[in-house]
Every structure is written in structure tokens, then in C-alpha cells.
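Below you'll find the structure, written out as C-alpha cells, and then a few comments.
Shown here: the complex without one of its protein chains, the others still in place.
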Amino acid sequence: MSGNSIGFLFKVTTWGESHGPATGAVVEGCPPGINLTESDIQKWLNRRRPGRIAASSPRQEDDTVKILSGTFQGKTTGTPISLFLENTNVDSSAYEDIKDIFRPGHGDFTYFRKYGIRDYRGGGRASGRETAARVAAGAVAEQLLSCYGMEVFAYTTALGGIVIDRKKYRVGTISRQNVAEDHLLCPDADAARAMEEKLEQVRRSGDSLGGIVEIVVRGCPPGLGEPVFDKMDADLAKALMSIGTVKGVEIGAGFKVSEMTGSQANDPMTLDGFLSNHAGGVLAGITTGQDIVLRVAIKPIPSIAKDQQTIDVQGNHVTLSIKGRHDVSAIPRIIPVCEAMVTIVLADHLLRQKAI
Amino acid sequence: MSGNSIGFLFKVTTWGESHGPATGAVVEGCPPGINLTESDIQKWLNRRRPGRIAASSPRQEDDTVKILSGTFQGKTTGTPISLFLENTNVDSSAYEDIKDIFRPGHGDFTYFRKYGIRDYRGGGRASGRETAARVAAGAVAEQLLSCYGMEVFAYTTALGGIVIDRKKYRVGTISRQNVAEDHLLCPDADAARAMEEKLEQVRRSGDSLGGIVEIVVRGCPPGLGEPVFDKMDADLAKALMSIGTVKGVEIGAGFKVSEMTGSQANDPMTLDGFLSNHAGGVLAGITTGQDIVLRVAIKPIPSIAKDQQTIDVQGNHVTLSIKGRHDVSAIPRIIPVCEAMVTIVLADHLLRQKAI
Amino acid sequence: MSGNSIGFLFKVTTWGESHGPATGAVVEGCPPGINLTESDIQKWLNRRRPGRIAASSPRQEDDTVKILSGTFQGKTTGTPISLFLENTNVDSSAYEDIKDIFRPGHGDFTYFRKYGIRDYRGGGRASGRETAARVAAGAVAEQLLSCYGMEVFAYTTALGGIVIDRKKYRVGTISRQNVAEDHLLCPDADAARAMEEKLEQVRRSGDSLGGIVEIVVRGCPPGLGEPVFDKMDADLAKALMSIGTVKGVEIGAGFKVSEMTGSQANDPMTLDGFLSNHAGGVLAGITTGQDIVLRVAIKPIPSIAKDQQTIDVQGNHVTLSIKGRHDVSAIPRIIPVCEAMVTIVLADHLLRQKAI
Partner (left out) sequence: MSGNSIGFLFKVTTWGESHGPATGAVVEGCPPGINLTESDIQKWLNRRRPGRIAASSPRQEDDTVKILSGTFQGKTTGTPISLFLENTNVDSSAYEDIKDIFRPGHGDFTYFRKYGIRDYRGGGRASGRETAARVAAGAVAEQLLSCYGMEVFAYTTALGGIVIDRKKYRVGTISRQNVAEDHLLCPDADAARAMEEKLEQVRRSGDSLGGIVEIVVRGCPPGLGEPVFDKMDADLAKALMSIGTVKGVEIGAGFKVSEMTGSQANDPMTLDGFLSNHAGGVLAGITTGQDIVLRVAIKPIPSIAKDQQTIDVQGNHVTLSIKGRHDVSAIPRIIPVCEAMVTIVLADHLLRQKAI
């Protein structure tokens, strides 16, 4: 399994399975002299913690990060930063019952077909657990970006078909601060209330919900991104689509451009800046200096209590009902993961631009 | 400018500007013994040619490909395949008038901010011209995939807000053959007629149109794709988003998952296969063996005759009307480019799986 | 600091400083189903341990490896293998005295000029400590190669100017077994005795010694190695030169080819194989199927008790005598490191060839 690294100059490699002894990340390429302590990372990991709200699973993941290398006296040294997360509260026994069964919507079947091996303990590398390492690595990128006045934040714009009021809550009006208070990191309090009700109702029915997350990058200078294949938006699309629950990515006006004319879609330029941002902050793969605005489609958590039709390794038909308590929606826990992926890509392109 | 290569084992590097003497691609990693002649490539390039229909610009690009290396007696040798496309009918004089002006919706401004240089001749690397090299490289990948019984094809599902009838024209019912006859590569003849009318009307108003393209991969074996960051869908999203006109990518149910429950979105498994394909052929980043189904949002061509507000290099406000005849929509010419990008990613992951 | 990874498909990333809490390696790309336990790795680490002989430093490095991911039920799963080595017996206080001084022959000055930071604790990433992670990763590669009947081993051919009798001890006559008994892993017992005497004498004088190590790969199939830049010998040269103490690398007849004619240097071919091996098992960058034979020049340990002239960070001249007990020669402890680097390169090219 190659494919465990992302980034070219700012490079993140994650390792670890859901139910092994630990997971972690190695972060390479972070310049020397950046402030970095364990608590700088811990605060981002805490945002990913389960159990805060109805939508989340009750598995207690401590997610206490240790920095094993790459810092000295509270600053980065330029050497690789090894981040270590012990897997506590690991109980594989819950998986004994389903060790031969391919869970629908999970990677069980595809991993088995790829590797010829069934590591049934909690999803292995495909588990949401792997995203803890991404968040930890993203926190390092965040320390770097903040030196350049850049900020990445994300929030819920839709859940289970309930959408925020986009006339009231436009990109420019939303900040990290005014979503932080809400359990679902949703800027629209009315929508948020409806979303929580729907979550509770779906939980009771043994089902789960999908939604949409919007990610905004503020303070990004123009000129970042490599034309042709490593376009800023291409690298962002890959980074976000590499999150297991993401089924779609769009930038700026996104799929709406399919209904627009050129005179509507083009953003007019003035000496005071662009008059609109349908491009989403990226033109021809390079940042314009406007906010970068992305949206991702989050699929419903595939582990549900409702009966599902599937098969097992031995070739039998099986009816599966997944017991235990799982998240009802990947939202809001996926939000810091989305932020981390975008942050890592930006850190990478920031360094790439320095080498021009 | 790094970022001119895509792929890990099957690697494509493109070079060349719109108005330089030539453009081309170097294709590395193609296994030896694959049939490959210039006419195998030419037929794909011909599909990208302008001038077939109302939507297209009349610039006559001959796009005659030459293979400069990597084949012997009609077969690949395993060495890099150099593909060469002379730029004929290049007339930079048309760009003299706008050489100091940043065209809205183009990369003029962002390239200038990135490199500090204004190569004004026809968009340079950001020009659609660069995609000819992609199509040529994709044709090599296609020769490889066809040895494994895999086929990639794409078609128009929406243009200027006119959408095909998805109840009639579902993924499973559409083939390369039954869209080939239509100018717009649209499977729904009624919709196609309405699209062409709209194109003509928008052309007369000096404007342009966006749309949606759907790409299908047929015959893909299960097990392709690397988990975590180099997921099949992540690499496909990057490859497609690296096309200049693409503003969104989705796989399977795509953004619709945001309104679905887990019991709706999960694809039940039986011994005869999956009962639905909301996943779009990829689970946890690895192919399931079902059709891979992707959709991309295509923005309207930004070069329009209508007056636009913009600025120039010297810091003046300018009203711009782009003369000359440009495409009204990137559809259908972008379709072989979408196919090429998907084909290249699949060829790459096919080889990666061999190394497991 | 990028540059912490080596290998393309079989990829090793190391992290950790000499005096941090731990060091480790992440091994990616190892195919699934390979036998791998901690004791498979531990036996290679034990060979690198100090204190066995006069040449070695008395720092007790336990070097007990833990596998944190990538295996299940004693076999690899195809996912990244995280190897963890706690740094025990770490005492940075010994470095307090020299924390501002640039030690001759060390990376102190160059790291400072590169990063603008002086992490004085024991050499940081440039420390020999980092090689423990290489040996651990090499052990994983060894498990893979042994499935294909390949073996890599190395031994001392010269130390402090004392050279083994090459008429008696030719490549074909030496095996891992018949050097294993000797403290210096030297095949020539007479030479070994003289080497040990010289080591003891040099130790008393507060100085150190260089030497030559020969590495042999047995059982390598023909056809491994990529032509042009990633030639087998080019990748081996890089891997070996990346060891801090190596100042030269040669293959086959090596520098002797400068005195040979073509008729002497060419290896005649017969249906029973080659009649000589001046090529060292590699022609045009690709393995011939003969033994691969490499030699590396090992510089004397730069930490010596003798007075040395140098400068400090503040810009003063300093006379430095390095106290504490250091190795007198990198030989024999560097030998498993040389083996590891060669093993990693071979594992990588073995997988690359599978993808053809």
C-alpha cells in the first residue's frame, strides 16, 4: 500500500489501523523556527472528539498526541515531525461477529479483493480513526499558515436535506467564531435546530444522514498553485476526496456553473478587486487572492442498525444489522478533517511558491 | 513550474504553450508490447477537433500527432513515448490588442501574479491547447486498458440548464456508440435539440454556456486504487479538476448523498453483485468492479463578446469585448479530454496494482 | 527537511533525532502476506549494537523495536508498517559543553547554515542513531527478498589501510556464514587480527580509523533496475552514499576500470553465463543475474579525543578534544546499515519490475 503520503514539499504520511496499538503521522518539510507544542496540536484533535453531541459515537478516543521528533525548545527544527497517537479503548471483540461479513458502504469487500487479506478489526486503515492523524498533521500546517496570516475554517451548510438559508448566511458573513458555538458547526441557528431534530429521529430509526460542508480559506495570497496538473483546485479536490465519506467536491459556483452563462460566471475585475467570486478564489489553478470556497458532499455513515442485505467471505447471503452505537452522521466530526486536508494542501503550495 | 506530470507508474508530462512552435507529451511507464501507431492516437485527437458544430471555434488545429520515441515495429518498447503536435495556424497578432489586459475568467491575472511575467500569446500553458497533449497521452493509456477489457467514455448530460431525461437515460443504458452520432455527444436526442438551439441563441448574444459531463468506466476489475490519500476517486477528482474548465467533480450519487440516509445510500451486496451503485464503483478508494460513474461541472467559456469590466497591467480600468470567434461551450470538445484524464488515472492504478 | 524517504514503490521514511524520545521508520509498499514479526527485525538490529568489540562505543542502545501497524496475525497486510524505537539511555548533558562548538567532520556547521538552528543534542538527525531506523526497515525488505531467494550481505575488506588478501578471499568464496564469527565481519582471519591490533593502538592515541566494506547480492534475477536515471547502480550508489560515513561507492571492477581496456573489462557471455563479473552484476543499469558487488569507502569516526582546531557559533577559535568514549571505527557497526540500504533498493526495484 503506497499512497499514504500527501503533499510535495510539505508532506504528510499517516500510518496505523483502527485497532492496532497506535496511529500517527510523519510531517516533512515544515520549515524551521515555527512555534509548535503538543497543545497546539491537541486543540485541533479535541474538535474531532466523539461524544459531544447526538450525532457522535460514544467510543472514547483520547487522542492525546505526542511529538516524538522535529521540535526543539518549542520550535520546529526543519526535521521530520513524528506525531504519535496511542489507540486507547480498543476492543476488537465487537468485530468478531462480523469478521467474515462484507459491510455495505464500507471498504471490507474492496480491501479483500485488493489484498486478499481480511483485517476485520474495525475497518483497519479505512476506519475514520485514520483521520485523527490527518487532523494532527493539519495542526502543524496551521501553525505554518498562521505565520502568513492565512486561516482555514469549515462549517455545515446542509444535513439530511436541511439547508442553511444562503441568502442570510453567505460566505463573507461567516467566521470560525460564529459557528464555534453550535454543536453542528452550523452558522444558521434555525437550520441547526431542525438538523438536530432530524438526527435524533433518524438515530431512533437505526439509520444515518449525509450532508454538505463548506470550507473557506481566508487571507490566501495570489499566485499559489501550479498550473496544469497540480492546480490548487485539483490538489484540493484530491485531498478532500481522499476523505472516506466525501463523494463530491466543488469550488466557487461549483455545479451551478452548468446553468450559467459566461457573462454571469466570469468575475469582473476592478482596481479594488474582483466584484464576485464564482471562481472560488482560483483561476487557471492559481489563487486570485480572494477567499477560496469549497464544498464537499458527505455520505451517510454506512454502519446502520437497520437490516441490510449482504454477503460473507464464504459466499453466503447474510442479513446484517450493525449493533453498537455509531455516529449518525459524519458531520460535525468530519469538519476538522476537511479543514486539515485543505490546510495541508495550502502549506504545500505556499512552500512550492517559495521555490519559484 | 513543476506540476506538469500526472501519474505515478503510468506518468504523463505535457509541455508547450498555445502559441509556441509545438506542444507535446511524454508518456512513461507504458509496458512493452502494446500495439501503438500514430493512427491509434490520431482518432482520439480528431474527436477533440474544433469546427464540427455550432459550439466550436473555427481555429483550424490540425493536431497531427507524431510518435518520436518508445515504439518499434508498431509496438511499445517500454521506453518513454514522446508525442509531438506541431502548432499550426498560430497567429499571435490577435492577442496584441489584449496583451496588457487581464481577461476575466482566464488565468491572465493569476499567472502574472505567480511568475511576474505576462506571456500574452493565447493563454500560454493555461490555454485549451494544452489539452491536445492530454488527449494524445490518453490514447496511449486507452491502448493499454483495452488489453484488459476496460473502456472509458463520456457524454453530455446538461448544457445551459437543459438536462437529459435521467429516467430514460440511465448510466447502464448509455454506450459510446449511441452517443457518437450526436454533435454534442448527448444520449437524449430531444435534449440535444434544445441544447443546440440554446447554443445558437447564446452565440448570437455574444455569450457562452456551461454544462455537465458524465464519465463512465466499464470493465474495471475490483481492487484498483490505493487506500488513504491515493484513493481511486481522489486521483480521479484531481485529474478531472486539473482540466481548466471543471469547477466540480462527483462520483456515484455525488452531492445527492447529502439528502440520503445510510439505508438509501449503501449498495446492498448479493452473490450476483451489488443491487445499486450509489458508490459509483469505488468503496474506500478501491474499485468494486461495478461501473465507475463520475460527473463534472463545466464552466462557460470565459472568452465572450459581451462587454466585461476588467483592468490592465498598468492599473487602468478597461471595458473588454473579446473579438474573434471562440467556442460557445467547452462541450463537446472537452469530452475527450475528460475521457483522457480518467483513462490515464486508470492505467496508472492498473500498474500500481500489479506491483502489489 | 524533505529527503527523509527512499524508494519508489517500496518506500522507507525515517524520523527521529539522536536525543529525542524515539526514532522510527514507516515502511510503505510491502506486499501483503509476508511473514513479519518483531523478532524478524530485532535480529538485524542486534547486529548493529555497540559494545561487542573494541571498535565500538559503550553507549547502551537497547534498540528494541515495536511494530505499531501494518501486520496482522504475523503477516503484513499491505498497509504501512510503522517501526518504533525508543531512545533509551539518552543523556544530553554530555553535549552541553560543546553546544556552541562546530565539531570538525560533523554536520554541526552545515545544519546550522542550512536551518539557522543549532540542535546540539548528539548530532540530531545526522547522528548514527538514525541508522537504527534504516536497519529496522531493511529487515522488512529482507523478509520480502528472501521470498524470492535473494540475499544481501556485507563484510570488511579493509580497515586502517590493512586490506584482506584478495587472491584468497574473492567474492565468490565469501558467504554471510564465514564472516559471521569474526568481530569485524572480516573474511580474512590474519587481516582481522592486524586490524584489531591497529584499532587498539589508534584508540589509545585518541584517534579513529576508516575502511572499506564490500556488499554482495546473491540470487538477484536479471532484469531489475530502470534504465536512464533510476539505474540499479545509480539507486544503489545514492542509497549507500546517503550513509553519513560513506565517501565513495563503486560497483564491480569500480575505479580499476580506469586502468583497463575494453577487452579486459567486458565480461564474455556463454550459454552457461558470464565468464567474469567486472560489471558487478549490472549492465546499462539493469541486473544481469550475476552477483551484484559493491564497495564503499568508510571515513574515520570524526569524534576523536585528539585536539582539533575549530570555531564556535559566537565566532571564536576553539581547540576541541571530544571526551566520552566513541567508536574508533564505523566498522563493523556500519555493515548492517550498508546491507539495509542495498536491501531496500532491491526490494523497491523488485516491485517496480512487477509493474512492467
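Per-chain numbering from 1; labels A, B and C assigned in written order.
Simple rule for what comes next: contacts are C-beta pairs under 8 Å (C-beta built on N, C-alpha and C of every residue); 3 or more make two chains touch, one makes a residue touch a chain.
Here the structure is a predicted model, which is why all the values come from computation and not from measurement.
Which one, C:Ala126, C:Ala141, C:Ile215 or C:Ile334, makes contact with the chain that was left out?
Checking each option in C:Ala126, C:Ala141, C:Ile215 or C:Ile334, the one touching the absent chain turns out to be C:Ala126.
Could you list which residues of chain B touch the chain missing from the display?
1-2, 4-5, 9, 11, 13-17, 20-24, 26, 28-29, 32-33, 66, 68-70, 72, 75, 77-82, 84, 114-117, 119, 121, 124-125
So that we can see where the missing chain sits, which residues of chain C does it touch?
1-6, 8, 14, 102, 104-107, 109-111, 113-115, 125-126, 130, 158-161, 202, 207-212, 222-231, 233-242, 244, 247-271, 275, 279-280, 282-289, 297-304, 306, 308-311, 315, 317, 352-353, 356
Extract the touching residues of chain A with respect to the undisplayed chain.
Given the touch definition above, chain A has residues 9, 29, 31-32, 78-79, 227, 351-352, 354-356 touching the missing chain.
Following the convention adopted for this analysis, only the chains that are shown with their structure count from here on.
Counting in whole Å, what is the centre-to-centre distance of chain B and chain C, each centre being its mean C-alpha position?
47
Between chain A and chain B, tell me the centre distance in angstrom, where each centre is the average of that chain's C-alpha atoms.
26
Send over the residues of chain C in touch with two or more other chains.
9, 29, 32, 78-79
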